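Pasting a structure below so you can have a look.
One protein chain is absent from this view; the other protein chains keep their places.
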Amino acid sequence: MVYATPLLAVALTLVSGFVLFWTMGFDPVKALHAFFIEPVSSVRGVGELAVKATPLVLCAIGLAIGFRANVWNIGAEGQLTLGAITGGGLALAFYGDGGWWLLPLMVVAGMAGGALWAAIPAFLRIRFNASEILTSLMLNYVALHLLNYLMHGPYRDPEGFAFPESRLFEADAVMPLLIAGTRVHLGSLFALLAVAGGWLLMARTFIGFQIKVIGLTPTAAGYAGFNQKKIIWLTLLLSGALAGLAGLGEVAGPIGQLNPTISPGYGYTAIIVAFLGRLHPVGILLAGFLMALSFIGGEAAQIALGLPKAITGVFQGMLLFFLLATDVLIRYRVRFGAKSIAGRAAA
Amino acid sequence: MGKTLMGLAAGAAVLALGVGAADAQDKMKVGFVYVGPVSDHGYSYQHDQGRLAVEKELGDKVTTTFVENVPEGADAERVIEQLASSGHKLIFTTSFGFMNPTLKVAQRHPDVKFEHATGYKRAANVATYSARFYEGRTVIGQIAGKMTKSNIIGYIGSFPIPEVVSGINAFTLAMREVNPKAEVRVVWVNSWYDPGKEAEAAKALIDQGADVISLHTDSPAAIQVAQERGLYVFGQSSDMTRFGPKAHLTAIVDDWRSYYVDRVKAALDGTWKSQDTWGGFKDHMLFLAPYNPALPADIVAAAEKTRTDIMEGKRHSFQGPVKDQSGKVVIPEGKSATDEQILKMDWYVEGVQGKVPK
Partner (left out) sequence: MSADLALLGPILAAMLAAATPLLFAALGELVVEKSGVLNLGVEGMMLVGAVCGFAVTAQTGSSTLGFAMGAAAGAGMAALFGVLTLLLLANQVATGLALTLFGVGLSALIGQGFVGIPIPDVPELNIPGLTDLPVIGKALFGQDALVYLGLAMVPAVHWFLYGSRRGLILRAVGENHAAAHALGYKVVRIRFLAVLFGGAMSGIAGAYLSLDYTPMWAEGITAGRGWIALALVVFATWKPGRVLLGAWLFGGVTIAQLHVQGLGIDIPSQLLSMLPYLATVVVLVLISRDVTRIRLNAPASLGKIFHPDA
């Protein structure tokens, strides 16, 4: 059932997609082909999937660990932005003076920046009991405005005709490419490492065990002496660091500079990816690819058929609904006819 | 996982070839990349009008494709690359944030021609183009100076980039020429299109005493606010009269139609060259929407004279003497601002409140 269900969901999506495109006046076969087949029909296409999925997976891994512990980090978008600001800022600071050490330093700085931004909601929650949902969400907007401010000011390329864009990063500050003919960069390797690391953490370490228990039964965790504060710090800092790494990967990778629009909402999409992947690292990897495919497929459909972007959003939503709805077949056994007896509810 | 993916890709490749082969065309494919939705009835909408003009005039020789709502980050390069790899021979990328992605793709596809709007980097196969919107600002600034009674003009800005700042300055210079007591107050909404914020900004400016509003954002929200409060406003990017028939005095309308048709023709007959085009009224890259019938005839006549003067080169939007806010003369009498000065403008002229956010 675990494997059949996603296939069932995709099948349902294909059928309803077929109907949707047909009623909107587009060739349904061509549309579905553009959505699902075209993006994977070339090496470059698959590479683009990896490029798009990388920040999603990086963020989602960290978020999922937090969600397991009932720590609701909604601030991945802001933490990603801070990672780009700190890591990218180093690239600008050492412009012209770089060396082989610049990129590793940027990676560390990016992770530190993201972790720092996540430390704020962590501190506010532990010290003042302020909900991290709200604080991390609000900080997303603050981070965005901060980026904007920097891009119109100190980070701006002095020779750039006052455009709000930074200098293009030099070779020492750019993520090396992994596969020729694609944009796949080192960040994707980090994402795979994060998947492996996340799995190791949750499945094989004591801390992972603590996280799971705290999430499921906080009282029992308290009796067992698990330190909830430590876990809150750990999960928030970890997800912040991973999100920061994702942000750094974007600006040092495919974008190659800092500008005001480094993320089309990866931090929020990563939350969907985390749950689609059922908070499990391997699931997240697959879900990341699937989400990336739905975005890229939408672009391909626009180019190939003139399908309006709005329809791709509807299609994406449908895909997600079917995936989420068919989940019930995995978690419960469906029986028809038998009515539950109210008296049995005492069980 | 790897094997399945490979198998899937192999099978898909066969399918793709099968479907693709049927699409062989004689017509040249022209691509357009928009940063916003075509339906914004503002910036991207006007670019799309250019595309439609190309289809209308050259539809027998070209087919056009457009992709809308393309964010300016990592996605842009992918979209442009996809257009270049799928047979498009001329691609228009219509926002400055597409600059570096366009160049990266252009490097990989030397046989494809690219046109980048409002940028400054070119290559053998990348041309740049933009419109001298500030020329329009001069005309409406003059009208504003004459129509205001409170001597406070509200200006809704999007982002503090030179294009917007030079617009504010051109507007203010013309306004002060006919009304030395008037001042301009600027509010930045940090977005090109956010109706709610723009309406709030308009209300704030009006509450502070402004009775004429000018904007450099793309939605008609401010027009509606002005109409509601019985005041005046200038539309932006497209004619916005229907949102405020009494309030809307005129608008600066972007017009890419003749430029796009010219460039596509050049690509078709092989005369296309990389160049920088920065056209104003005289190159038909912008025009003014019809004047509000309630405008007094003498003001309209003066506005028209200013416009034709600019068009004929008799008047420059930044002709000296131009003083900055500290009183220092930046452009001396007898001279006009150079293109480079305008492109890099990040300071205000006398008459604008506040400082340029930096």
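The letters A and B name the chains in turn, as written, and every chain counts its residues from 1.
Keep this in mind: contacts are C-beta pairs under 8 Å (C-beta built on N, C-alpha and C of every residue); 3 or more make two chains touch, one makes a residue touch a chain.
If you're wondering where the values come from, they're calculated on a predicted model, not measured in any experiment.
In the complete complex, the hidden chain is touched by one of A:108, A:124 or A:207, namely A:124. Across B:205, B:253 or B:331, the single residue that touches the chain missing here is B:205. Which of B:188, B:232, B:259 or B:272 touches the hidden chain is settled by the complete complex: it is B:188.
Contact with the chain not shown here comes from a single listed residue; of B:114, B:171, B:243 or B:318, that residue is B:243. Although one chain is not displayed, chain B still touches it through residues 37, 39-41, 154, 160, 185-188, 190, 193-201, 203-205, 207-208, 219-221, 224, 228, 242-243, 353-355, 357-358.
Listed for chain A, the residues touching the missing chain in the whole complex are 67, 124, 128-131, 133-135, 137-139, 141-142, 145-146, 148-149, 152-153, 268, 271-272, 275-276, 308-318, 320-321, 324-325, 327-328, 331-332, 340, 342, 344-347.
Following the convention adopted for this analysis, only the chains that are shown with their structure count from here on.
Rounded to a whole number, the gap between the C-alpha centres of chain A and chain B is 34 angstrom.
Here chain B touches chain A in the complex through residues 5, 8-9, 12-13, 15-16, 19, 31, 37, 65-75, 77-79, 81-83, 85-86, 96-97, 99-100, 120, 159-162, 190, 343-346, 357-358, going by the rule given at the top.
If you check the complex, the residues on chain A that touch chain B are 30, 33, 37-38, 40-42, 44, 46, 48, 51-52, 145, 148-149, 152-153, 160-165, 168, 183, 250, 253-257, 259-264, 295-296, 299-300, 302-304, 306, 308-309.
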